[in-house]
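A short worksheet on the structure shown next.
Yeah, one chain of the complex is gone here, protein chain that is, but the others are all in their spots.
Chain IDs A, B, C, D and E follow the sequence of writing; residue 1 opens each chain.
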Amino acid sequence: MVQNLTVSPSPHINKHHSTQSIMLNVIIALMPSLAAAVFFFRMKAVYVTATCVITCLISEWLCNWYRKKPNSLGDLSAVITGLILAFSVPPALPIFAAIIGSAFAIIVGKMVFGGLGANIFNPAMIGRAFLTASFGGLMTMWTVPATIDPNMPVMTAANTTVMTQATPLAWSKEAIKSKNVKDETKKVNASVANGMLKNLLTGSRGGCIGETCSIALIIGGLYLILTGIITWHIPAAVLISTFVFSSIPYFINSNYYASPVFHLLSGGLLIGAFFIATDPVTSPLTIKGRWIFGIGVGGLTILIRTLGAYPEGMMYSILLMNSVTPLIEKFCKIVPAGGIPNA
Amino acid sequence: MNFPGKLTFKGGVHPNDYKTLSSQCAIKTIPVPKQLSIMLSQHIGAICKPLVNKKDTVTTGQLIANADAFVSAGIHSPVNGTVKDIALCSHPVLGRAQAIIIESSDDNQPKQPVPNTFDVSFNPALYSADKIFDAVRNAGIVGMGGAGFPTSVKIKANPKAPITDIIINACECEPFITCDYRLMLEWTYQILAGASLISKSLGCNNIYIGIENNKPDAIDIFNKAIKTTSFASNIKIAPVKTKYPQGGERQLIKSILNKEVPTGGIPPMVGVLVSNVATCAAIAEAVVLNTPLTHRVVTVSGNGIKNPGNFYAPIGMAVGELIETAGGLTHDAVKIILGGPMMGFAIADLATPLTKTSGAITVLAQKDIVKRNQTPCIRCGRCIASCPVNINPTKIAHGVKHNQLDIAQQYYMSACIECGCCTYICPADIDLTGYIKTGKILVARQKKLMPK
Amino acid sequence: MIFENTFIFAQIDLLKLWQDAWPAAVTMLVLGFGFAVILLVASEKLKVVQDERIEKVAAALPGANCGACGCAGCADYAKMVVMDPTLLGKCAPGGSKTMALIAGILNLQISEDVPKRPIVHCNASKDDKTYLAKYDGIPSCTAANAIANTQACKFGCLGFGDCKAACKFSSIKIVNGLATIDYNTCTGCGACMKACPRGLIEMVPFKQSRIMTVACRSQESGKDTKAFCKVGCIGCKLCTKQTDAFEVNNNLAKLDYNKYSPNEQFETAMKKCPTGIIVFRGKE
Amino acid sequence: MLSKIKFFMQQSWLLLLASFLFGLMIAVADTAWKPKVEENKTGKVKNMMKGLINANSFEVAAKDVNIPSDKGFIKTDIYKAVDEQGNVLGYEYITSGSGFGDKIELIIAVDAKCEKYLGYQVLSSNETPGFGDKIKGDYFSKQFVGAPAAEFTLVKVGKAEDIDNQIVAISGATITSTAMVNIFNKSIVSVKETLAQKGLIK
Amino acid sequence: MADGINTSPNYFNALTAGLWKENPTFRLLIGMCPPLAVTTAVKPALTMGLCVIFVLVCSNMVISLMRNLLKPHLRIIMFCLSIAAFVTVADLYLKAFAPDMSEILGAYVPLIIVNCIIIFRAEACASKSNVLVSILDGIGSGSGFTCALIILAGIRELLASGKFADIQVMPKGFVPWAAMQMPVGAFVTLGLLIGFAAIITAPKKD
Partner (left out) sequence: MSNISVLIMAFLSVVIVNNFVFTKFLGTCPYLGCSGRIDTAFGMGLAVTFVTTLSGILTWLVDHYILVPNKLEITRYICYIIVIAGAVQLVEMYVKKFFPPLYKSFGIFLPLISTNCVILGICLFINIWGINNLPEVAVLSAGAGIGFTVAICIMAAIRETLKLADVPPALKDAPITLITAGLLTLGFMGFTGMIK
């Protein structure tokens, strides 16, 4: 060899966008929400988030080690799984539960399928679903944000007020469930009009670590879309369909049902629309498929929120749509530009 | 000016084009090489049989190999000399193939380009369609844009499938390559003459020249020339969007004419002929001066080349020699590519000769190539979005990888034009195009279409 | 606790028992009668003639209808196997025993006087070959074969193991860049032959348990072959002088395997070969 | 014809014989074990009742009482728990309402004066394990033992140890908890009325 | 003599094959419904296992007895008939003597009739072998099945309630994983166990 030459099939150049850089950008986009979470829930948020991320990394490393596969921590997807999982659990979640959830998410949700890219379901949502199913009580213990509760000691996890209810969605759910209690919904809808809307936007409310601050989530989501990390189709489909489907019951009877704006801003909808439903691995590849997927997520969410037993349906609707993603792809095959060849 | 198409197509990528490395270098003639290896298979269709034997003497322009088949093109000697051997020689695509090895005699003068033969006064009416066909066939002209399809076959009018539009492909969308660009600037009238000869031969008057809009001077010079000539007044310049692979014929047809060539089909099916500018120039020269195709302009460029430039080189010249002409390799050159970095063929044997379709030698330096470090597909869909023929590269590639060719075929593997956009864009560094090419070979072998 | 009173009916009056029990028994009898009639009539009237081997195979199957074979139940699998014997061995519950049975029914041992076995016509390991460049593409022979100058020799084994992947019996190993066949486990199915993009593998009649071969396919001139490979055939024709079973064409010696028999002449030819490319292949 | 019958019998005698014998077998088993099965069925309710009030016998105090529930009324019997001396220890009745998963069926016990609950037993339910089915556990059910037989209210936060009219919900199972409270609240009024009508309580 | 040599390992084989080599749940993957449905706790799983052993042994015996008398078109119906009869008996027995188990198992006891193991053993063994082999085979397969049920139920019960067979095992602070009692727990645990079994039995590769 005269010169250290290389031969390979064409093309011989490629673009400097790697899996790692994509994942890194997602992590960056999640940072505003993390900041908001730390602001509202103080060290609790930090502890839970750190536990989830670290456990995810360790679990992935262990699986790779067991299978004698090259280390894949560098692609950073496990960090995202940890962050998203942490963002979708209550701040007061005990550390042991965070560990179980993260390990389940990575091992059963991802590595048994073959690791990055092979999983059918969103690992973080699998982890969350497992936690919800296992520790329902712990998963519905909401912490009063520091902004509302002036007693919340700064920078310590102990002794903060934990209340068992009072997420906005839970109010609205109760109103639907007990059909005769009109006041609850009225309260909700009225609160959207005054004051509550602001709280929904800023995040000064009970809820999961990363879901409360709508503004931070929107900033992160726009960052992802504008930098081309995700396409806009899934978020748009989710948001539009949520809006449309939730206005139907609202216009039929606005005494019982919450307003579309409330639905858009409450619960895990925004983080789901921007960060979770858009997980490329578990959503369809094609644009048409992405529309179907997004509409499905929005529709099911509203279905579960209004008719189901749970106050929030984002996680379940994402998991359900994940499961039909292969079917969607099967039936939304893209057609070559020159049309389908005969015979 | 209005065009039926939007001057762009769906998909494609925007690699850094590096054209400035050689775009200002005028076409240079070079000394006659000592030895030439002329490949017997330089085009699509029947492989030529040698007409000369070892030790025969040959003269410049002498037909040295030919095939009887209709889809084929003869091969001529670029120099005076003797046949040293007929033996295996490195071939950029086939690996090793038969070549006629000619030792040039000392009396050779380097061939000079002939653009000055052509000017405003050119009159295509002097040449009948039959004459044009014969001249092109006798000159052994094949498509110089890359595919190497015998041009005579393309320009023969077929009453059953008349050609309604002619597109001259002047996009040159691959990074680094500037040979067509230089041709346009320097051989403007020769190209226009070639185009009008094609139109004469096919009896079709809609001619478009598709030029990427990052070459405004070429667009200008053509526009001016068209205004001044009468024979080329029907030619329209289409400033298409700069995007790889704008020069792919399907993409160009879509951009300019808004027509889709059917999957698995060819442009004549939608009544279009696409021809490269260099091909046009060769046609003009062959018809007017009766000279065969023995030389072509080759861009030697890349960050691994000391003095990039555009050279008028004889076919059969060894790549290594031409690289030396361009100053040689830099110390960090790692990949020598016959063609551009997107579709070209990497070679390692510097004795590999040029063929009629080799428009460029690109030498990449360490910093240009990205070490392939394949990670799992994250299903991001970028490959689909960038695919100019709108197929699903990742599904196909994974089908091939897991030996499930039926899946690959269900996702229209055969429609792939091997442009390389998907591999280029893939964040997981998966060699999608490589898998697809492999899959096509496997399918062909399954169908026993390909000899082993 | 649970077991006390189990045999409570031992104390019960048998007559009463009968009185209580007969309606059920009789109903069952009637039911049985009804189905016996219907099914008998149906089985006579609705009989469909089919390949009798299918029934035999079906009988040999476990009948679990478990679907492990990927077919719709045992009967379907039976039909499929009869039509396409390559599906043999898909029945997991049945295991190898069932497989043998089915093979027996289908007469799968194709009787053959001289069994054919594959020979890889290359003997160059990585160290014997010249490389002009590093190949940095898909690790598959088919892919690498499409790239010029993956290795200097265009004819030799690429060593990415397409043949290995095709062999269902794990009989091929890649040893230092050269495909090597384990003749003890090779069944002669020929899958490897179809897989090799360079056509290096040929199915050869093995009259003996091992056979001689010119393990090279290089048609390069002697000079180039030498430059490309330490163990390539340079077409020197020394072997042809020993026996006419060897023939040199296009710079390459070929052995007519039908003419081969283990004797002196061949041994000498083997010894004479300057690059040592005439070798034995087969069981040790 | 005869040959056909013969052919039939040849083919099918085994089936006929087997049907008959198996029929006999299960019929015998059934006859032999039926009393025990019946006993188990009634025994289960009896045992549960006994678990609530350790009485000697349970007599029907009122038959087919209409008790309001989610879907109109359900008919049920009220039993009187009597000890060996014939003292009335309390009353028990079966009632139901719809929970989270499915119907929840309860046996509720009140004291002889119908002033206090003596507790409840879950006859059948299909609540989620770990959530709604905690109603079977002590933590939740103890709240009802000794609680005044009046309207309950459900609270989310509070002390479960306090025996009063505030029932602390099972966390994560508000719906089930609400359902339980509703079952108690809906039934107790008509039970009281019925017993008062019969003059059994004041 | 020769006969004895040939057949005596046969008996042994019949008895032991089902325990591991041909374990219906972990190796053959048949009769998968009960392992999922009745393994929320050890006790019902054990009860179920015993029922299956009983039915398997009885039906194997009966089918083996009449194996030479079967007519093709009545085959399936004869199998069903005998299996269903024994299942009915088992069901009645549970109702009479283990009413709480009967209630927990509910429809899954009659569903033994259509459990794939039973038909499979009937077809694969009983209709081809003599009575003794069939009975041993029934015991073997049934025990293998029962063991599988108990392992699965043990894991699930332990994690879902901290108990094993109703005996508290886990330390006080353990928070039960309710999900293990739900369908997820069943499917995932069984999937992982089968994978584990495959790893144990996988031939060592070089």
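As a convention for this text, contacts are C-beta pairs under 8 Å (C-beta built on N, C-alpha and C of every residue); 3 or more make two chains touch, one makes a residue touch a chain.
All of these numbers come straight from a predicted model, not from anything done at the bench.
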item: Visible chains in contact with the missing one; value: A, B, C, D, E
item: Options A:F40, A:F87 or A:F121, residue touching the unrepresented chain; value: A:F121
item: Selected from A:A129, A:A216 or A:I295 as touching the chain missing from the view; value: A:A129
item: Residue touching the undisplayed chain, where the options are E:L69, E:V169 or E:A198; value: E:A198
item: Positions on chain A where the hidden chain makes contact; value: 67, 108-109, 112-115, 117-118, 120-121, 126, 129-130, 133, 300, 303-304, 307-310, 313, 315-317, 319-320, 322-324, 326-327, 329-330
item: Chain B residues touching the omitted chain (full complex); value: 376, 395, 398-399, 401-402, 404, 407
item: Absent chain, residues of chain E that touch it; value: 29-33, 36-37, 73, 76-77, 80-81, 83-85, 87-88, 91-92, 106-107, 110-111, 113-116, 119, 182-188, 190-192, 194-196, 198-199, 202
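Quick note on the criterion: only the chains that are shown with their structure count from here on.
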item: Most centrally placed chain, judged by C-alpha centres; value: A
item: Between B-C and C-E, the pair with more C-beta contacts; value: B-C
item: Where chain B and chain D are represented by their mean Cα positions, the distance between them in whole Å; value: 86
item: Distance between chain centroids, defined by C-alpha means - chain A, chain D (Å); value: 43
item: Set of chain E residues in contact with two or more other chains; value: 73-74, 77, 81, 93, 97, 176, 178-179, 182
item: Set of chain A residues in contact with two or more other chains; value: 1, 4-9, 133-134, 136
item: Those chain pairs that satisfy the touch definition; value: A-B, A-C, A-D, A-E, B-C, C-D, C-E, D-E
item: Partner chain E, residues of chain D touching it in the complex; value: 11-12, 14-15, 18-19, 22-23, 25-26, 29-30, 33, 36-37, 40-41, 43-44, 128-131
item: Touching residues on chain B, where the partner in the complex is chain C; value: 87-88, 90-96, 345-349, 352, 371-372, 403, 431, 434-435, 437-438, 441-442, 445, 452
item: Residue numbers on chain A that touch chain B, as the complex places them; value: 1-19, 21-22, 72, 75, 77, 114-118, 231, 280-281, 283, 285-286, 333-341
